[in-house]
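With one protein chain withheld, the remaining protein chains of the complex are depicted in position.
Chains: A, B and C, in written order; residue numbering restarts at 1 for each.
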Amino acid sequence: MAFPAEFHDIAKRVNNWGRWGEADETGTLNLITNEVVRAAARTVHSGRRVPLALPLQQDGVQTGMIPGRVNPLRTMVMLNHEMFGPGTVATSDDIVTMGLQAATHWDALTHVSHSGRIYNGRPAGTVTAHGGAAFSGIEKIATLLSRGVLLDVARARGTDRLPGDHAVTPDDLAAAEELARTTVRAGDIVLVRTGQMRVCLAGDKHAYAFPSPGLSVRTPEWFHARDVAAVANDTLTFEIFPPEIEDLWLAVHALDLVEMGMPQGQNWNLEALSEACAEEGRYEFLLDATPQPFVGGVGSPVAPVAVL
Amino acid sequence: MAFPAEFHDIAKRVNNWGRWGEADETGTLNLITNEVVRAAARTVHSGRRVPLALPLQQDGVQTGMIPGRVNPLRTMVMLNHEMFGPGTVATSDDIVTMGLQAATHWDALTHVSHSGRIYNGRPAGTVTAHGGAAFSGIEKIATLLSRGVLLDVARARGTDRLPGDHAVTPDDLAAAEELARTTVRAGDIVLVRTGQMRVCLAGDKHAYAFPSPGLSVRTPEWFHARDVAAVANDTLTFEIFPPEIEDLWLAVHALDLVEMGMPQGQNWNLEALSEACAEEGRYEFLLDATPQPFVGGVGSPVAPVAVL
Amino acid sequence: MAFPAEFHDIAKRVNNWGRWGEADETGTLNLITNEVVRAAARTVHSGRRVPLALPLQQDGVQTGMIPGRVNPLRTMVMLNHEMFGPGTVATSDDIVTMGLQAATHWDALTHVSHSGRIYNGRPAGTVTAHGGAAFSGIEKIATLLSRGVLLDVARARGTDRLPGDHAVTPDDLAAAEELARTTVRAGDIVLVRTGQMRVCLAGDKHAYAFPSPGLSVRTPEWFHARDVAAVANDTLTFEIFPPEIEDLWLAVHALDLVEMGMPQGQNWNLEALSEACAEEGRYEFLLDATPQPFVGGVGSPVAPVAVL
Partner (left out) sequence: MAFPAEFHDIAKRVNNWGRWGEADETGTLNLITNEVVRAAARTVHSGRRVPLALPLQQDGVQTGMIPGRVNPLRTMVMLNHEMFGPGTVATSDDIVTMGLQAATHWDALTHVSHSGRIYNGRPAGTVTAHGGAAFSGIEKIATLLSRGVLLDVARARGTDRLPGDHAVTPDDLAAAEELARTTVRAGDIVLVRTGQMRVCLAGDKHAYAFPSPGLSVRTPEWFHARDVAAVANDTLTFEIFPPEIEDLWLAVHALDLVEMGMPQGQNWNLEALSEACAEEGRYEFLLDATPQPFVGGVGSPVAPVAVL
């Protein structure tokens, strides 16, 4: 199928191919400079830390809707095993099998392709079964730490949770920015709260998955204009699902990851952060959300920490 | 077998059972207060970030010496798959199977037991095959972020790498502290560099594993006296291996994890950090090393970031 | 809780502990002698082969009702990979993660324990996280091949499928034996068809799982009297589920596996075999159902073949 003209127009406006050189593999993360990090460290006021990851467990958010994206299954390979003889110190070890996109995670830029291309114009075929992503694998993100800004769209709209058919628009983001009393700027990691995670935390994974509020196809331009480094939210699909334009599936993914070269985060639990920011009256913080360096990985679980 | 009297004497002196209450599951991490974190944020000067994790890959540090501790095997479950029809946005997904202790990781307090007990005096049998660690599982560590201090023992001794039979002593730590021109204090995360990682990075995993320099059985008291929150180093076994006292295997593990309730980190790559600290003339930094919240896990891979 | 007296009475009558010596680990499989196998080979008349395994795939019979019993997830580790250079022969390899009890499988005798004991009176604690079953692991079953007899209870009762609350009784087995026009004898592998698999094949895994017809607590004595080697059927739980005696869960498992030392098979697809036997007017055949030799395993997937 062909993408509509609207898609191509936006793609052209947000495209960053070549902006950081032909060899670049990390896109908008180039915007996180030492100076940005120094400023991020200065946002720490209370020292309060808020973790943003969901627990990693067999009873996770995946329902089977996305084939192969399996919830973590952790098992013991040793259990109080006295490997040096009876009465010695005993050790316990464990292993896990899990989908790298199953829980709170980052999409690598290579998580999607369109028209045969990944970020920076490379062929989609550079991602292979044997080695994964030869370019823009998740391990190329050495660190992902910057100022974080919570755009609490649900709170700004006076609700606990946006309805399932709500596409988060640039106006929504601007209203949340106003609530946050800060201006989103170059190198920021923006967290967009829809409140959809409340459905999941209440135990209904299917309702959490679908239908889901999420980012509109019009938001990539907003992030691009502010030179945001990365965006994460509290939904399974990141973008509104089903999509706002009929049959235009995963358009936001294509624009953010492929065209702009901006990592996306999903299934982030922003509920405690929303409370903390409201209590402290500040929506900016130091955020570390460095992914695990899976070589060739097209995503990674992450245990983000906001420091207020 | 019976532990020697020396072990029991040290155990008594470093024991923290009950110190933070009978219900406590996180031990010395209680020492990381908001104030400690605020001070940690103020150590950021240059904004330079140094990642400390090894790449996660099939060709990892494990050699099979520790049965079941398998190197990460990442495979694609979708590869540029146009799930919504030909010509639509294509997605790639991956999964992993790996030992939670296989690469750069934290030991949860429940990683070892001795004499039938885990930290805070609970029965070792509270760790089960079905649920893992009912108490002091790795997910109980909500965040692990504080001031980090690099004790570069190898550099302080004027060598690239300590010999394989070198037990790092309190004197070694004190000398490295002097090099660092800071005093280790309550709530710090201490990184001890032996240089052993250079062997691994040079490609010899077997020589990296064994014999290996590492912490002496006399170091737990040093850490305990300073109320350190956590300690990590650049070896496979953390403590000197084989042990300094014949047949007293994993004594440091037992003292740190079980008696003191202090998490240990292994296989941290401290080479770039050593260079960075020497260049900047500072050995303190903000360190985020939050583990992945595996429910019931006795360990977790970690992608630590030092911010100088 | 205490088991009812009825359970203990049956247990005493079917108990085989010590029958094949204190060192025995394979129970009723001792009944498959060379002579039994020679006779089994002579049952082959048409040469028609009927496979009895379900496909191994992510979309398998498990629903999550049994935690950790994960459906097979097979992924490619190489995909037409020209490992010896461009234009050379290309290879594809794959790996799998799966529950050993997830699909068509045998329970090893160690799959259950009761009152702290496994088959032959050994302590349940001889099954460990580190090594699995030290005794009576599935690998101790070198081969599992004998005469097979289909007891088509559903057909004998003139129905496609027994209702969900139907406990298959000795009378049901006798009626099916009459339909089969053969007498079940020592060393036979008996396949009991309830027709419940039809629900699964029609796509309703939840209805397949529960409630389910299955073997009554009174059948172990019937099998014991005939010295049957092993029994398999076409349900998830083998025995009627929920149980016929309130709160007496898995009583048939305890009687067959622990007391009698007789392997049980579950999730066998007996639909095609039922048709073939009816067409050929014979319900006996050569059956190979040798499990995979997982060392220490408490079960194994199996791909049984009936040769008519």
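Methods note: a residue touches a chain if its C-beta (ideal position, glycine included) is under 8 Å from a C-beta of that chain, and two chains touch if they have at least 3 such contacts.
Worth saying up front: this structure is predicted, and the values here are computed from it rather than measured.
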For the chain not depicted, the shown chains it touches: A, B, C
Residue among B:28, B:43, B:75 or B:120 touching the omitted chain: B:75
Contact partner of the left-out chain, one of C:14, C:61 or C:100: C:100
Which residue of C:31, C:61, C:127 or C:273 touches the chain not shown here: C:127
Residue touching the undisplayed chain, where the options are C:139, C:188 or C:271: C:139
Residue numbers in subunit C that touch the chain omitted from display: 1-2, 33-38, 41-42, 44-51, 53-57, 66-70, 72, 74-80, 84-101, 110-114, 124-125, 127-129, 132-133, 139, 142-143, 145, 247, 249-251, 253-254, 286, 288, 290-299, 301, 303, 305, 307
Residues in subunit A touching the chain absent from view: 73, 75-77, 79, 95, 97, 129
Touch residues of subunit B, complete complex, unshown partner: 58-59, 67-68, 70, 73, 75-79, 81, 97, 128-130
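The rule is short, and it goes like this: only the chains that are shown with their structure count from here on.
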Touching two or more other chains - residue numbers and ranges from subunit A: 67-68, 70, 75-79, 97, 128-129
